[in-house]
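Note that this complex is displayed minus one protein chain, with the remaining chains in position.
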Amino acid sequence: MTEHSSIKTIGVLTSGGDAPGMNAALRAVVRTAAYFGLDCFGIREGYNGLIQNDVLKMGPRSVKNIIHRGGTILKSARSEEFRTKAGRQKAYDNCKALGIDSLICIGGDGTFHGAKVFYEEFGIRVMGIPGTIDNDIFGTDQTIGYDTALNTAMEAIDKIRDTATSHNRVFFVEVMGRDAGFIALNSGIATGAIDILIPERKDSIEDLFATFEKAEKAGKTASIVVVAEGEELGNIYDIAKATKNGFPEFDIRVAVLGHIQRGGSPSCADRVLASRLGYGAIVGLMKGENAVMTGMISNKIAYTPIEEAIKKHNEIDKDLLKISEILAL
Amino acid sequence: MTEHSSIKTIGVLTSGGDAPGMNAALRAVVRTAAYFGLDCFGIREGYNGLIQNDVLKMGPRSVKNIIHRGGTILKSARSEEFRTKAGRQKAYDNCKALGIDSLICIGGDGTFHGAKVFYEEFGIRVMGIPGTIDNDIFGTDQTIGYDTALNTAMEAIDKIRDTATSHNRVFFVEVMGRDAGFIALNSGIATGAIDILIPERKDSIEDLFATFEKAEKAGKTASIVVVAEGEELGNIYDIAKATKNGFPEFDIRVAVLGHIQRGGSPSCADRVLASRLGYGAIVGLMKGENAVMTGMISNKIAYTPIEEAIKKHNEIDKDLLKISEILAL
Amino acid sequence: MTEHSSIKTIGVLTSGGDAPGMNAALRAVVRTAAYFGLDCFGIREGYNGLIQNDVLKMGPRSVKNIIHRGGTILKSARSEEFRTKAGRQKAYDNCKALGIDSLICIGGDGTFHGAKVFYEEFGIRVMGIPGTIDNDIFGTDQTIGYDTALNTAMEAIDKIRDTATSHNRVFFVEVMGRDAGFIALNSGIATGAIDILIPERKDSIEDLFATFEKAEKAGKTASIVVVAEGEELGNIYDIAKATKNGFPEFDIRVAVLGHIQRGGSPSCADRVLASRLGYGAIVGLMKGENAVMTGMISNKIAYTPIEEAIKKHNEIDKDLLKISEILAL
Partner (left out) sequence: MTEHSSIKTIGVLTSGGDAPGMNAALRAVVRTAAYFGLDCFGIREGYNGLIQNDVLKMGPRSVKNIIHRGGTILKSARSEEFRTKAGRQKAYDNCKALGIDSLICIGGDGTFHGAKVFYEEFGIRVMGIPGTIDNDIFGTDQTIGYDTALNTAMEAIDKIRDTATSHNRVFFVEVMGRDAGFIALNSGIATGAIDILIPERKDSIEDLFATFEKAEKAGKTASIVVVAEGEELGNIYDIAKATKNGFPEFDIRVAVLGHIQRGGSPSCADRVLASRLGYGAIVGLMKGENAVMTGMISNKIAYTPIEEAIKKHNEIDKDLLKISEILAL
């Protein structure tokens, strides 16, 4: 690693919606940096901390006892000021004053967009780490926090199923995913949902009704329908109301899982993924990677230009859609 | 137990909102009945099953492998027909035909009310077992399902706190409890909520605002307010809106925990409580108790007239309210 | 509370085996002390910290974000030196120098014994808070950590039952409880164990064999036997071996749950109990209580002389033993 000399001081921040495993990624960044003799600054509250110079020097002991904790000890925020040229100039001036030559940004789409602009304007090295429960980032098989969110959603739906079954009810359950149906599709399959409504597929109320009819014929007395937040058929309450009109005999309930999906202690898969990506980010920077995101593809570290990571999208597995239908009844 | 001879055949049903531990109570009823040589019929879907003669003979093996399962294998329902004299007559005729001389009703207020009327009209022995997450039944220190619901609510709020802390947010979290603030008060204390709004206390928006001001002064950057469903200050969304008006700088979110609180595998305390009450119900009937509810008071089985169990209410512990305020900040 | 003036400075420590909820108790002590205008020192690693003057001044913010964490942030230890007069003298000198007039000791039997001797020798006010998973302290219905340990043991046994049932196996599961069978009895009832071996009861291998025979006749194909650590019938491996000799056709496994029972995030009941006892300890001291332990009896704070708390023992509920037998098969 001859390029070692070219980077000396890392800045690391978490930005956008928090995700379980961000702390594990931060720990990996800080400890790998220390291992390779690099200095490291933690930046508080995303890009805001860079603008306000709210930073702390971090060493291996700064990140002890955090691998299992949800949220992010650096805190996260969406920064309005960083969207302005003036804000980014301040951020750059602070980087220069601190000697930060490379910036590691843990977050999602919005975070990466900020990093890209910052790099283009000021030439500072940037490296993305995908931390978001939505799994909607190209260039990695999974994002940090996604696996934990899946388990949280699934466990909540398991509980709801207990009461659905006891009362012969129909439950519409909304899970997170404004633009992507990954959480809905996978948690829906895992809980035996009879239908799963996601933004990637055109769903119609007729199809939903047809499914209810099939379910009744098959002898199912209780049903779960999982709905992604961003589903275009309409608001979950509207869908529930339309269903009540179509099937007045149904005892229907709506459950919106909400923010519990963002928190909690990260799963083993998320902790290991975060550890690998944090390590990969430092090693990538040392090898000269720049303006890329560290991801895992087929169980190997892969670097994808940030531009691509933002523009392209992981597609929902067609097979999985079919499987969800076949197995539901 | 000389009265043994006086009862021969038990009917058992679960009714009203389901609660974790109902299966454990059912198991205890069935196995204790078998132990004492009594016959036992399980009645499906609450009083509806009694009216429609939807019953099954149950023995020790009928209840294997259910002690840990949420919901109720007998299913539960609210029965409109049982509110009519004609409905109850059918129910009684079925009891007679089956030889059921004693009816064990697992549920809450509504369930017990039905049992009381049934007893008064037809003289059939009835015994209540308090199964409801709300803990709003007099005559027992805790109801079956309450401890599990507390843990479910607490774990959900723990997750929400991760994201609240990461983003310096204020979260209003609604927990179940239409008439009783037990879940709110205890889960609020357990999660360090800065305020807890419950129906038993007159809360004012001014008090809430004063608490927010104290929290700010104390240096708290993120806050949880737990709100019972039945809080009279208003809908949780209205309270959140009023707070936003008072503190425009707050980043406020609302989370409604909803039906996850009814499901899930029962806690150890709930399984043991359910086992004791199920046993106590049979023993009580054998001893001649009638039109009573089996509860645990100070760790001892106690029988309370159903009439009292419905009319009186456990009071919120004043000390606990004070403790919640002192410890929050 | 006119006695307020008589105490000014609290010292608080955790000692002996750690228990989930100790942090919640510490938080309650520190915040209640602050509320009443008292100074508070946290003492690290039990009595050792008192001897070595390893203390820190604590205020409301020192205990933020710990209510949900297992273990104890003050750390715990068993102190050999405190068993010597010389050690205690050093401890007392440090108390004097720091102005500590009252010492709150969170722990079990051993901890309380130390507190008692310290009080008798130097007249310093002492107050115990029962923090131990074993529930073997007189003067409180439950000790802090016990409810969490029950749930941890139960969840582990639930998992073991999955594999026991799938393979038609007999599992002997050892749970903690050197002198007391509370964990064994309650987790055994909650998991449908066919037998429960505890130090409080004379168990014989013949009785165990008779139970296995009944289980076979009843058609049970898989069985769990829960054994308390301190069971006098012998080591769990010996009991398993004897069973194999008696029933060579059995597929027998042994599982020792061990230290997982001491850790983990405290349950809601434990967090609330710890909060109440921490509050009660300060209020008790202010009211002039001394050389007592704060406990909860029948849902009310109660102060019991430390001497009694150590000498007497909560008895296993005879009813519960009977229930465990009746419900197992």
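To keep things simple, chains are lettered A, B and C as they appear, and every chain counts its residues starting from 1.
One rule holds in what follows: a residue touches a chain if its C-beta (ideal position, glycine included) is under 8 Å from a C-beta of that chain, and two chains touch if they have at least 3 such contacts.
On a predicted model such as this, the values are computed, not experimentally measured, just so you know.
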item	value
Among shown chains, those touching the left-out chain	A, C
Residue in contact with the excluded chain [from A:151, A:211, A:243 or A:304]	A:151
Chain not shown, touching residues in subunit A	27-28, 31-32, 35, 60-61, 64-65, 67-68, 141, 147, 150-151, 153-154, 158, 161, 165, 186-187, 189-192, 218-220, 265, 267-269, 271-272, 275-276, 279, 298-299, 301, 317, 319-320, 323, 326-327, 329
Contact set of subunit C toward the excluded chain (per top definition)	14, 17-18, 20, 22, 45, 69-72, 75-77, 152, 156, 158-163, 165-168, 171, 253, 255-260, 262-264
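One rule holds for everything that comes next: only the chains that are shown with their structure count from here on.
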item	value
Topology of the chain contact graph, where touching chains are joined (line, ring, star, complete, other)	line
Distance from the mean Cα position of subunit B to that of subunit A, given in whole angstrom	36
Set of subunit C residues in contact with two or more other chains	none
